[in-house]
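Note that one protein chain is taken out, while the other chains of the complex remain in position.
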Amino acid sequence: MTAATATPALETRGLTIRFGGHVAVNDVSCRFTPGTLTAIVGPNGAGKTTYFNLISGQLRASSGQVLVEGEDITSLAPSARAKRGLGRAFQLTNLFPDLTALENVRLAVQSRAEAGWSLLKIWNSRRDLIEKAEHILERVRLSDKRHIAPKALSHGDQRKLEVALLLAMEPKVFMFDEPTAGMSVDEVPTVLELIQDIKQRGDATVLLVEHKMDVVRSLADRIVVLHNGALVADGNPAEVIASPVVQEAYLGVEVAHG
Amino acid sequence: MAEPLLQLSGVHTHIGPYHILHGVDFSIPASQLTVLLGRNGAGKTTTLRTIMGLWQASSGMIRFDGRDITKTSTPDIARAGIGYVPESMAIFTDLTVRENIVLAARSGPVEPARLDWMLGLFPALKRFWNLPAGNLSGGQKQMLAIARAIAEPRRLLLIDEPTKGLAPVMVRSMIEAFKALKASGETILLVEQNFYAASALGDNVIVMDDGRIVHSGAMREMVEDKTLQQRLLGLSLDAHQ
Amino acid sequence: QDIKIALIAGKTGPLEAYAKQTEAGFMMGLEYLTKGSMALNGRKISVIVKDDQLKADLAKTLLEQAYNDDNVDIAVGTTSSAAALAMLPVAEENGKVLIVEPAVADAITGDKWNRFIFRTARNSTQDAYGAAAAIPASGDVSIATLAQDYAFGKDGVAALKNALAEIRPNAKVVFEEYAPQNATDFTASAQRIFDALKDKPGKKIIHIIWAGQHPLPKIADLKPERFGIEIAPGGNILPAMQLYKNYPGMEGAVYYYYAFPKNEMNDWLVAEHQKRFNAPPDFFTAGGFAAASAVVTAIQKAGGTDTEKLITAMEGMSFETPKGTMTFRKEDHQALQAMYHFKVKANGKDANDLLDLVDTIPADKMPIPVRNKR
Amino acid sequence: MSTSPTLPLAFDEARKSGGFLSSLLSSDFPRSRILTFILLTILVVLAATPFLFSGSQPLSTAAKICVFIVLVASYDLLLGYTGIVSFAHTMFFGIGGYGIAIALERLGATWSSVAIGLLAALCLSALLAVAIGLLSLRVRAIFFSMITLAVASAMAVLASQLSGITGGEDGLSFQLPFELRPAFKLFSEPVMGVAVNGRLIAYYLLFFVALIMFLLLLRIVNSPFGRVLQAIRENEFRAEALGYRVVAYRTMASVISALIATVAGALIALWLRYNGPDTTLSFSIMIDILLMVVIGGMGTMYGAVIGATLFVLAQSYLQVLMDAASKALAGVPLLPNLVHPDRWLLWLGALFIISVYAFPGGIVGRLRQARQ
Partner (left out) sequence: MTEMAAGTTTSSEPLPRAKTDLLPLLIVPALALLALPFVGSGSTWVTLTVAGLAMGMMIFLMASGLTLVFGLMDIINFGHGVFISLGAYATLIILGPLAGWAQADSVWLNLGLLALCILAAMGVTGIVGAVFERIIVRPVYGSHLKQILVTMGGLIVAEQAIHAIWGASPIPIPLPETLRGAFIIGDVIMERYRVVAVGIGLIVFIGMQLLLNRTRIGLLIRAGVENPEMVEALGYRIRRLFVSVFVAGSALAGLGGVMWAFYRQTLTAGMGMEVMVLVFIVIIIGGLGSVGGCFVGSILVALVANYVGFIEPKLALISNILVMALVLIWRPQGLFPVARR
């Protein structure tokens, strides 16, 4: 295991959640170090999104802990976790449907700038925030659609906006949940570049759930495999992809046992 | 080529003040699988919704099985035998998986053999059979959306990006499923970004850009012609699996 | 110049029927008293009707407008007691006379009173004295009250207790039951009352003080006669009293019932009302009529509409009404008037033939206390 | 609970910051020439009512309009901007009214009673609003609405039960501090033919407090805070994920809105020199407020001005108009009956329906759309 010495940016210890009789995430312990991109793969229903939900606080764990930079945040609300530097993009697009694309991003920028509680300032007087938001839209190639509300954007564009919101939050830990799903082939590289950029900055921790194996291969430093809620494999990409569990349960390739 | 089952001629669609489709013409031959490709915002979803009657074509004509359905109401279009898997999946989250499927089979209980086949394709649905569909994972919802469309035999299936969010192993099962449906005589119009899946299944391909059809032809041609791919889709497609 | 009169009534809302009666009665009163000419001392009478929708703030504003913008000489109103109370200071500020009709709250001629206020309507205390007078004057009488759980109900019970102490010392209120204002199920209340009354000696009466949907049938259906308990419902408007029909023999007191008073004015009113509206006049028709009579008599007596002259004329003034003669008491300007002790008829000829007169309770049999401060 | 999804977008890039007017209006201009004109007209007429019209009815109507602008605007903060559907808004209106009424009645007609009453009312409102705001996250939106309905009716019951303090159903009539009484004359001579008496001073007190409150609300909704509220309205789940504490923001919005409604209640009590349950607490006022917000245009603030003005005018003059119409139509069969003033509620009801249809995005929305 690599870089186990430094304090991990994010760590989960024995994280478990049960829904009635179904254990969606089962005793997952894992550490994520700054500067690495970890891909989380697993079949549909393996518990990837649920794992994210537990980390970012949308769901409460039945047992186990979530630690950010060594500090236990298990009992915090999602908003408090976001303030601690956990940023999250959603698998099923989750935006402010009637605000414009620009306003969507501005809200994320503003949260980062901690400006939400100023009651008597005029929101348009914060040029700096607006410029930053514009810049981010530029990066995801949505500038020309900045005055369109998400509900009138095509699905692929909504996905890009979802990514833009995450970028705007400038978290320490980025959690992407299938960012390229539904994006057309010519748009995928844009997003890959963005993620590459984040990685290159060096201090960010990236968690990426993705079903496109080529994307995973080209980005991941490490792959973690979830299956039936449990962590079943963890290691460098080539080895993990070659392992029978991934080949059989995930990629659906017949492997001879023995 | 067989008699077209569905034919669009000069279809324009407006959403509010926006003009989205600018004269779409194409036809879908019966018992074949046609893939509709195009970059984000090209108008693929809008095309499917217009066929379904969820948005009204402002001009042009849509014919299904020789019948003009341009002004027909959505339920009647569905009753004519068209199944639809929307991009958003539109799962009824309050209802259980079972209830979602019960509603999809409008003409009565699902045939047991068909049900077994469906649940064999998507075992997760069986597991969550009696739980609210809102609890399913993203990929499982996608499976349910497809299962709903195929719960009964239909004459034409309109499917909007079925593979998004599906693990590779599920993509494979789905390809098998579509092959089986095609073999049983159903016609499919598939919007797909996953070119691997698209090329494995498609008999024909249509490419849209900016609300217009920019190419239509046989899939084989497209697979073989790299320059065509480059020109139409901005990328050489085998760069991605 | 015309004599201008404002009539303010709560014509919108649950008491619309009351307000319509007041208006009809008032107009018929003017007509009768001016012999159809609608003129007095050579001046034409014009009536401005305003709808306060039973809202106190609106009543207040409307009265201000009536005095200031419309320059009325005298105002009459209104249906709701709350609205009437809010109107009182306006009369004082503008120095004009306000005749309160048909609001009943005691405070109007009690501690909220000012010298510009006169009332033709009965007040709650008069109702209570009427009710007390309808109770036998000898022998043990145990009374349980059933009233709504808010100021109106509580005051009603208190007034009854005072009145009993004053004129029927043999009767005691032994139990007070208060139910929510909008209660519809009276089983629990009835059970409590039965429990309280059933072992008491002598005559046992449930006295109901209720505004709105009347609990009488609900209580009666639970058969209080099992325990020898009688019900005394208060008087009410005719549609409400039609329910009494099924329970003949009940006794109580009422403010007005068309068949009771015997005088020329009432005969005319009953006949004309029957002719015009195909129904006998009711509570508030008589009230409106009385208010009209007060206005006309006062203007005639004062020889004009000067406020001070009017007040002087009206203090102690007697005037004829369908209920007979009423007199504005000098101290608090309350019109003293008769009440009627009734018994529910066994089989009336028609829907409105409901009550038999047991006794007329003249004003001087009801020593209503003076409660205002001058 | 879903609110109308077709709210006009508030952000306009073309808006510049800077400039006195811009900062007064928090750079949220009416953005429609007709709208600007209407708003200016309302402002000017309200400011000059005592000099433009004679008699007490126009002045009462104008005062009522001022108060309702504040009340409706404060509700718009809750409904249009935060997406909270509460039926308990009149409760705060009532608290303000009772605060003033009880203090002036008990403590005598002085300015310090006004201050004490207002302060006490503000404190009580803030407490209740915090409680309600905290509740809003615990239950589903639709349940929340129904619970506020129940709370509001419980409050009305309480006011009626505590008749020793509140005057019960009868309410309270009271005297104002001397400077606000009709008998007080600021100048011995009339100004421009109008006597400057306490009534006039009371009116201008109302007018300026209302103006300040409105500008304050306008600023709040155009602040970063206001945008967060809108975000919460659209998708509270996402707002929380972005790092905004939804409960805290919601609670803050409830409190601000409650406090301003309390001020409005105090104003109406001062104007009427009376307060009672029907004046400030009744459910029908709640419905009127809802209608004013929706007719004017939810989530626009300026909608409150237009909605309140139109509605109060309609309420005050509909019966008069109908009376005239009924007389004019005398002789025509059936029609005079339909427009008989006693049937005014029928038309008000129809107005409810028609105005919701005619202005799906409110009048402000319609006017702004027309510009584009």
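Here are a few things to note about the model shown:
Lettered A, B, C and D in written order, each chain numbered from 1.
Here, contacts are C-beta pairs under 8 Å (C-beta built on N, C-alpha and C of every residue); 3 or more make two chains touch, one makes a residue touch a chain.
Not measured: the values here are computed from a predicted model.
In the entire assembly, the chain absent from the figure touches the shown chains A, B, C, D. Across C:41, C:71, C:187 or C:318, the single residue that touches the chain missing here is C:187. Contact with the omitted chain, checked across D:19, D:108 or D:349, is made by D:349.
Hidden from this view is one chain, which touches chain D at 1-5, 79, 85, 138-143, 145-147, 149-151, 153-154, 157, 161, 287, 290-291, 294, 298, 343, 345-346, 348-353, 356-357. Interface with the hidden chain, as seen from chain B, comprises residues 52, 54, 73-75, 78-79, 84, 86, 90, 92-96, 99, 102-104, 106, 123-124, 126-132, 134, 148. Contact between chain C and the absent chain runs through residues 14, 16-17, 20, 149, 177-185, 187-189, 191-192, 195, 213-214, 217, 221-223, 226, 237, 239-240, 242-243, 246.
Keep in mind that, in the parts below, only the chains that are shown with their structure count from here on.
Taking each chain's centre as the mean of its CA atoms, B is the chain most distant from chain D. Closest to the protein's overall CA centre, chain by chain, comes D. Once the centre of each chain is set as its mean CA position, chain B and chain C turn out to be 77 Å apart. Counting partner chains per residue, chain B shows two or more touched chains at no residue at all. All chain pairs in contact, by the document's touch criterion: A-B, A-D, C-D.
By the touch rule above, chain A contacts chain B in their complex via residues 19-20, 41-46, 48-50, 91-92, 152-157, 160, 178, 181-188, 211-214, 249-252.
For chain B in complex with chain A, the touching residues are 15, 18, 38-42, 45, 87-88, 124, 131, 135-140, 142-143, 161, 164-170, 172-173, 193, 195, 233-235, 237, 240-241.
Across the complex, chain C meets chain D through its residues 11-12, 51, 54-57, 60-61, 64-65, 68-69, 81-82, 85-86, 88-89, 93, 105, 107, 112, 149-152, 181.
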